[in-house]
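First the structure, which I've put down as structure tokens, then a few questions once you've had a look.
Every protein chain except one is present and positioned as in the full complex.
Presenting subunit A:
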Amino acid sequence: MTTVSRISRPLRTAARRAKRSWIGWAFVAPFMAAFAVVIVAPLAYTVYLSLFRQKMIGGNAFVGVENYTQQLTNPVFWDALLRVSLYMLVQVPIMVAIALAAALALDSARLYAARLFRLAIFLPYAVPGVVAALMWGYMYGTHFGLIGNLDDFFGITLPDPLSSNLVLASIGNIMVWLTIGYNMLVFYSALKVVPGELYEAAEIDGAGAFRVIRAIKLPAIRPALGVAIVFAVIGAFQLFNEPNILKVLAPNAISSHFTPNMYAYNLSFAGQQYNMSATVAILMGLITVVVAYIIQRVAARKEA
């Protein structure tokens, strides 16, 4: 048996390889078809669009990478990108830190009314982003909103959350409020699967609560942390709903190119510059992929 198989192995593998390339494809065909239609085709079409330029006068023309060079030297594009980068650097750590603290507090089992606490923190995530932005937009109003009421009641003048200087922070606040619950739940479920023996061992070794967090809990949820951060970063780059809705209330503080997504949206829908819009979309996609990859690499290296 062994000899036979040893002799025929090269032959068989070759045959299997030839066969596999067909049968394998047949098995993945349903997926590949869906993948080609839903993922590849739109991407390919976007790339195709980004290589042309449609003008009101002069029609459509192939321009090669000209759209790309133009966007990469366009201060408006960089302005939008820098704004979401700044937002990401501040919002993501704050959100992750609060969500982590909440998850650890829940997991400590020393919380009074833990279920209520968990529900209360998770509830904002159940509020649609559009509704949240409208609600906060109303609270931020300095004339008739909550801020206006506080000003009147206490006879003070609070800074206007929708002014040019503060509007990014105000949006960050909405997003933190919205996303803490979800991330807390992710961390909390990662903590739930830590085997109880580890805690027992730690207790026997005389480890304090903070020692347990540092030596057991944090390493245990590191993968979850990595995933959560990657999603938060992607979310930050894709910021759109909240500024787009608040723009109605603060039309001058939030420009039409406040975030890269708003910029792409307005290029397409206000200016009919579909080609430029496709270019911005591709560029942002590439930048997001690179940043997400770097974060994953950093997370993976720490784990190793």
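Worth a mention:
Rule of thumb we're sticking to: contacts are C-beta pairs under 8 Å (C-beta built on N, C-alpha and C of every residue); 3 or more make two chains touch, one makes a residue touch a chain; residues count from 1.
Just so we're on the same page, contacts and distances are computed from a predicted model.
Between the names "Mammalian cell entry-like domain-containing protein", "Sugar ABC transporter substrate-binding protein", "Formate dehydrogenase major subunit" or "Sigma-70 family RNA polymerase sigma factor", the one given in UniProt for the chain missing from this structure view is "Sugar ABC transporter substrate-binding protein". Residue A:163 is the one among A:163, A:238 or A:288 that touches the chain missing from this view. Of the candidate positions A:69, A:189 or A:272, contact with the hidden chain is made by A:272. Contact with the omitted chain, checked across A:69, A:189 or A:252, is made by A:252. Residues 55-59, 138, 141, 143-145, 163-164, 247-257, 266, 269-274 are the ones on subunit A that touch the missing chain.
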